[in-house]
Structure formats: structure tokens, C-alpha cells
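Report on the following structure.
With one protein chain removed, the remaining protein chains of the complex are shown where they sit.
And now, chain A:
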Amino acid sequence: MAARSTPVKKAWRSLTWLMVIIVGLIAINGGGALLAGWNWVPKLALDLIGGTQIILAPKLESGQSVSADQLNQAVSIIRQRIDAAGVSESEINTQGSSNVVVSLPGIPDQATIDRIESSAKLEFRAVIQTDAAAVSNVGETPSPSPSPGASDSPAPSTSPEPAPSISPSNASDPAWVTPALQKQFDDFNCADVEKANTNVAPADKPLITCEINGTLTDALPDYKYILGPVEVSGERIKDATNGLVANSQGVSTNQWGVNIVFDAEGAKQFGEVTTRLYGLTGARHQFAIVLDGQVISAPTTNAVITDGKPQITGSFTQETSKTLADQLKFGALPIGFLVQSKESITATLGTTQLLSGLLAGAIGLMLVIGYSLLQYRTLGLVTVASLVVAFSITYLIVTILSWREGYRLSLAGVAGLIVAIGITADSFIVYFERIRDELRDGRVLVSAVEAGWKRALRTIFASDAVNFLAAIVLFLLAVGNVRGFALTLGLTTIVDVLVVTMFTHPMMQLLANTEFFGGGHRFSGLDPKALGAVYRGRAQFRAPAASVGSGKAASASKEAARRQTIAERKAAELAAGKPGTSSQRSKGKDS
């Protein structure tokens, strides 16, 4: 067979790109191993390697009790928070009548525990009185905040206004400050705010609390506030994201913030608050963003915000802003929790199950290889090589995902990967059968590979698209184990398409030009004789089924023409002009 330069060149180009991808993946993994302490083995999930069991007990005031509904709600919210941090297939359930048990693989750090246990109850309250000095939020927000008007510019210091003895008319009314409250405020020590029960004040009562600056921005003292009743609560939050804060010119600063989107009701409430505060002066010009009973920031109201999209700034890092955004998005826990115990747990399944699974995988793979060789002779080796390439890429990606994104391989995941062998091999089978069909129609191998590929690729794309759709939808919408499954499915589907286009097809293009395959050797699996192409006489060509009426197709009903793609029309035309290939075909037969 004369070498056809274009397909061969294309084949080498594809194979080179595939090598680049594999080397790239190895480099990422190697870089991670050198710099970030990764390993070359993916991390295992709870069922295989065990992890840590955290028992959370609700923070209850005396006489308060927790209902089953609240507990289930808490489990659901905690699950979403953990899922947002990666696909770890953690287990969360209730224990007894009041505890929540969270089982995580590995040893969680303090940040993970904070993410789980804090209630994340967000409230917007108007500031009535504060001891914050004129220097107040300067250090905290160097630039005016971008959210239209809500900025942390220095709050002008005001002396506490005397409390008039009339009933308060709105949430900013100084009338809330009774002498008793004033005394409590004066005596309040910010060091106690951590110890105090969160959300101590009911939503319709004023709250005395602090803005704690001590830990991060050490230059600033803590500020005390008397805040009005809750005006907008966290339940009104529709979405929350974290991002870099932009200044008034729209230039991004290196400060992290949390962007909130309120629902319609929340936007209306928030608009009313800012309208009222805009007209006030002094401390009452500010509103406070209160999280779990502590003020995170108390910006002044520089404009009326009616679009319901405020931004929270404060002393955030990228990680803490992401955590807060996730917590706000999934809602506050109905009750606060405290870690009661934290202990390591062993795997429920353990290594015997994993080893058995791997053994089963190995046996399955051997059977697949045996069957491929039996069915496709030497061509089966292409299947085997493709599966090896697919396995290597999948393994590398799983390892990278496990170290980078917190993906954990559970036994169900291992089984899913083993099952993927079948679905991946199907692409090769569809392709090989198409090549054989083209050979049966009397093509020589080189053109049969190209024509078969065009048809096979369409089928492979269409069917893989269905799997990929399932993976995307389930990954976005589902939680827990289902999400882990979706990731595995999506991953194996992408690898399947990658391998069949960048490895299997180029290999076939190259092999088609060898004497062994192109000449249709008995053991090549592509012997035209065995495929029935030989039974037709030299001069009589059975019109290939694929091109039945291909000439007529042009004149056929509009419907049919509309459904035919250009590629197919070309293929049909090509098939119709087959007589030109007769000499090559008989040559193949003779050799």
C-alpha cells in the first residue's frame, strides 16, 4: 500500500498531542509531589481508609430543645457546606435525639471544622450607638467599597445620644437605648463576646455586641455597638459569592469580600433600610453586618441600595471569604453546634474489599483482552493499547483531582472505573465494526478507516454526549455520593472521547498502511476474505447497503435531504464511486 501522506501526518500529529497531554499530566502530578507534598496515589474515601468522626452537639440554652426537623435541616446544610469544599463523599447523619455526626476522610484541619460547626446566621441591623473612634474602619477598608454606596469610610465619632423616654418609632431610633441597656453597654467587655451564646438577642430586640479586630488587624481595638432590631436576615439571601473587591473606579483591589444577592423581599427591605439611614447622621448613618452575633463590618450608608446586591468587606482572606459565601448561600444552621468529640475511625470496608475490587478489575481486564483478541485478532491489541492509555490518563487525572480538589476514591468509585472499561471499549467496537462494514462494501483498508471513522465518530459523540449530560446535570444538582458518581462518569466519558480520537483512530490510520493490516492478513482481524468482500465477482459490485439509492438520495424527498449532513452526502458519493477501488481490492485479496 502506498503511504497516504495526509492521514499519516494527521495521525502522527494526534499522537504527539496525546503525548503532550500525558506528559503534561505527569508534570502536574510530579510538580505537586515535589512542591506540595502530593503522592502518586489517589487519596481514598472513608469506606476504604477511614477518617475522622466529629460529633457535634447543639448549643442549647437551658430549657431549649432541638426538634427532629431542625436536626435534619442542619444535616442537610452541613452536607452542602462540605460538598462545596470538594467531592469527599463524607457521611453526615444524626445520632440519638440531638447530635449530628460528621465522618470525613483524613484528618480535617481547623478551617474545615469551622466551616461545619458555625451557624452562619447573618443579620443586618442598624447601628444606634458605638464606641468606634473616628479612625475606625480605615485600616479595614482602605478604599471605598464598590457596592453602590455601602462603604466603610470612617465613621464620625458621636457621643451617645441621650435616650428619650418615648417608644422607638423605627429600628434606628435612639429610644431603644433604655438606661438599663446603656448600663449593660457600658459594662460590656468585648472579650466576652466569644463566650456569649450566639444570637442572644431576639430579632426584634436591640443587640449589644462587638466588632473583633484583635486577631487579624492587630492595630485596631475592638468596637462595641448597640444595634437596632434585625432589619434584613440571612434567610433573604438568594446567592452569595466571594471575589476581589473593586474600588470606586472599578479597579480590583487585593482585598477579598463576599457579594450577596437578596431575593425580592430582601432587596425591598434592604432598600428601605438604606433609604432611612441615608438621611441620618453620626453612628446612626451606619448599619452593621452581624454574623453569629458578632459584627463583621459596619459600613456607612453612602447611597440608597435598591438592587439588593450589597457587598460585605472585612478582614477576609480568599479562603475565609469562600467559606462565608458558601455558608450564607446554603443558609444558616437552625442551631449552633459545638464539637463534642473528634476521633479517628477505621474503614468500614477496609483493604480486603479494595484488593478484591482491584483483583476483580484485573480479572475483568484479562477477560476483555482475551475476548478482544478472539474477536478482532491482532486488531484486539489496538483495543488493549487504547485501554492502557485510557487507564493511564484516568489514573493521572484522578490523582490530581484527589490532591487538588479533594476528590476521594471510594469502593463505588473503583467499581465505576472498572465498569468504564466496558463503555470505553464500546467506542472501539463501534469503530471496528464500521471499518469492517466499509471493507464489506469493497473498500480498501485505508479508505475504509477514514469512511468508517466519520460514521463511527458521529455515533460515539452522540452516545457520549448523553453520558456527559448525565454527569454534568447530576454534578450540578445532586449532593453527597451521587455527586461523586457524576464526577467519575464525566471523567471517564471525556477520557473515552480523548482516547478514541487521539489514540485509537491515529493508530488505525498508521496500521492501515502496513502490509499486515492493509494487506488483510488472516490474523489482522480485517481480512476482506473473511469479511465477505471476496464473494463478489471482480466486475459486479454489490451496491453497499450504506449507499443504497445514494444517487437517488439527492432527488429524494425533502425530508431525507434535510436530515443528511454534508459529510454523509460526501461519504455516500464516495461510496457510489467505488469501482475505482477494484484493482486495489483484488490486490488485497491476492496477497
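Operating definition for what follows: a contact is a pair of C-beta atoms (placed from the backbone, for glycine too) under 8 Å apart; a residue touches a chain by one contact, two chains touch by 3 or more; residues count from 1.
Just so it is clear, contacts and distances are computed from a predicted model.
Novice: Name the chain not shown, per its UniProt record: "Sodium:proton antiporter", "Acyl-CoA dehydrogenase family protein", "Integration host factor subunit alpha" or "Protein-export membrane protein SecF"?
Specialist: "Protein-export membrane protein SecF"
Novice: For a quick check of understanding: of A:T16, A:S67, A:Q95 or A:S252, which residue touches the chain that isn't displayed?
Specialist: Once the missing chain is taken into account, the touching residue is A:Q95.
Novice: Using the touch definition from the top, which of A:P299, A:G336 or A:G357 touches the missing chain?
Specialist: Final answer for the missing-chain contact: A:G357.
Novice: Give the residue, chosen from A:K268, A:R458 or A:H521, that touches the chain omitted from the document.
Specialist: If we include the chain that is not displayed, A:R458 is the one touching it.
Novice: Which residue, A:V177, A:I212, A:A425 or A:L491, contacts the hidden chain when the whole complex is considered?
Specialist: Of the listed residues, the one touching the omitted chain is A:A425.
Novice: In the full complex, which residues of chain A touch the absent chain?
Specialist: So the residues of chain A touching the unseen chain are 47, 50, 53, 71-72, 75-76, 79, 91-96, 101, 343-350, 352-353, 356-357, 359-361, 363-365, 367-368, 371-372, 374-375, 411-412, 415-416, 418-419, 421-423, 425-426, 429-430, 433, 436-437, 440, 455, 458-459, 462-467, 469-470, 473-474, 476-482, 485, 489, 530-532, 542, 545-550, 552-553, 555-557, 559-560, 562-564, 568, 572.
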